[in-house]
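Presented below is the structure to which this report refers.
Rest of the complex left out; these chains stay put.
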Amino acid sequence: MAFANNPKYTGVIPPVVTPRTAEGAIDVPGLRSVVEHLVTGGVTGLFVLGSSGEVPYMTNAERELAVSTIAEANNGRVPLIVGANEQTTQRVIEEGRRMIELGAQALVVTTPYYALSNAAEIEAHFRIIHAALDIDIFAYDVPVRTHVKLPLDVAIRLATDGVIAGVKDSSGDDVSFRQLLLATSHIEGFSVFTGHEVVVDGALLGGAHGVVPGLGNVDPAGYRRLFDAAVAGDWAQAAKEQDRLARVFDIVYTPDSSRVSGGAAGLGAFKTALVEMGVIAGNTMSAPMADLNDSEAAAIREILAETGLLGAK
Amino acid sequence: MAFANNPKYTGVIPPVVTPRTAEGAIDVPGLRSVVEHLVTGGVTGLFVLGSSGEVPYMTNAERELAVSTIAEANNGRVPLIVGANEQTTQRVIEEGRRMIELGAQALVVTTPYYALSNAAEIEAHFRIIHAALDIDIFAYDVPVRTHVKLPLDVAIRLATDGVIAGVKDSSGDDVSFRQLLLATSHIEGFSVFTGHEVVVDGALLGGAHGVVPGLGNVDPAGYRRLFDAAVAGDWAQAAKEQDRLARVFDIVYTPDSSRVSGGAAGLGAFKTALVEMGVIAGNTMSAPMADLNDSEAAAIREILAETGLLGAK
């Protein structure tokens, strides 16, 4: 497999989790350790201040601390793609300016949320932000959070006009995803990423340029192997690696859903796995999310052991 | 009708619209004029930085300017209930602190949004905010924007424990609304407001203590008459006034839905009506929302004339 359109961004670009101390502060040494775990694991970029990084729960000061810590730890080894997560256009622009100052090489921007928009407003939103900020912009399509799907025709127009440098698709709409790939495959430098952990092989087979897997925090090397197999055209091997990663992904189903929210379950599982693997010291969540408990951690440990992720400990 | 539980807040408390100049800045004289229109119209409070105020579209500097302008124009005549509109707990607390400094007498807080929460997190969210801020808090139930309904049992517990001083209900769930009224009617000082413009008579008949109508920007006196009729037990008169206001509310259906988003249609109609009534100079919307055009303004003017709202011009 070769990407005919020379995409600027490719590969495995996990959304970096944000460890917290038992007191709830950003765990700066822990965050550095996560970055080291990821970069030495072979990731090709870092997505900072994503949903998996608990960005909606961070104050502005915390967001700045996280970005500057990650930038310092990364030390230019891989590109930093940073979320400018705000409700609407002008607020995104202000947030984006701060992130650029802190070292972002590209920004990730969602459709407006809380606001009630239509397709024309969504398109204008991205165009206004692009005009205001001199930086690559990824459109982040995440209707489970924004409650609006980035319309396919809007995405194609924004791509064609150079307003966006790529799309991070967490829409769960695989039909639209394939159509976006087909419609943009000729656009020089453009990138389409999937945000779904367990269908990466199929996404790459369909032409995707990369993956932004929350689970990549736990097993960056596994996702890198999957990506490399796909690039080498060894699809059977890619599917086999994906099947193993799908089993690792079962960690997100271990929390008790009567106690832990859907949002907290996945993020808590990633953090807890990193604790079990010795990367960070604790699995404290941002308030008001519940921390995973010992029995949940035990279930996660078992899955990690079974899938070969505790071997190096 | 007497409110047996001595609610601290009652009556007509419209969400103040935010006029903008043709260049897109906050129109400070216009905003002062809106406040005067409302207070002299008989409103019993002002809800500042609500959805109808376009709060999601305002930068932090604009939010501060709007609150301070309204506080100054109001000059203590009616209570200021101010939205602390942010995604999650800590961010709400920071926003709330700023609003308290600017003169808020109570805060309006939604459930978390963009974040994916469960009932326990929602309850903790309000409890943490209440513990951090020494001020009356209204829970704002607006699932069309937050995509989660404030659970009835959570609302009742928060009310019973004094965590919230009231609920502003824009859920559209009239069954839950009635049950909330019944369950909290004995809580001293507690208030339940409806945010729906055209069913205020029924809400008051069911025991609601007030209304937060976006349309109250256009016809504050009409809502005040409706409220007064209800308090006097003259329900036939209340229903008659409500029927007239329901006709006024048709202004929000005048915009062309292929051009103007659902969010912009209502707010644009309120602003355009205020222009037609001579209260403000222009109907500019926050980007990227579209402004209403001349033919839409003409349709609105017709409805205003028919319902007696252009007479005093």
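As written, the chain order gives the labels A and B, with residue 1 at the start of each chain.
The working rule: contacts are C-beta pairs under 8 Å (C-beta built on N, C-alpha and C of every residue); 3 or more make two chains touch, one makes a residue touch a chain.
Source: prediction; values computed, not measured.
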item	value
2 chains shown - copies of the sequence in the complete complex	4
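As a working rule, only the chains that are shown with their structure count from here on.
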item	value
Subunit A and subunit B, separation of their C-alpha mean positions in angstrom	36
List of subunit B residues in touch with subunit A within their complex	56-60, 85, 87-91, 94, 112-118, 120-121, 124-125, 128, 144-147, 259-264, 286-290
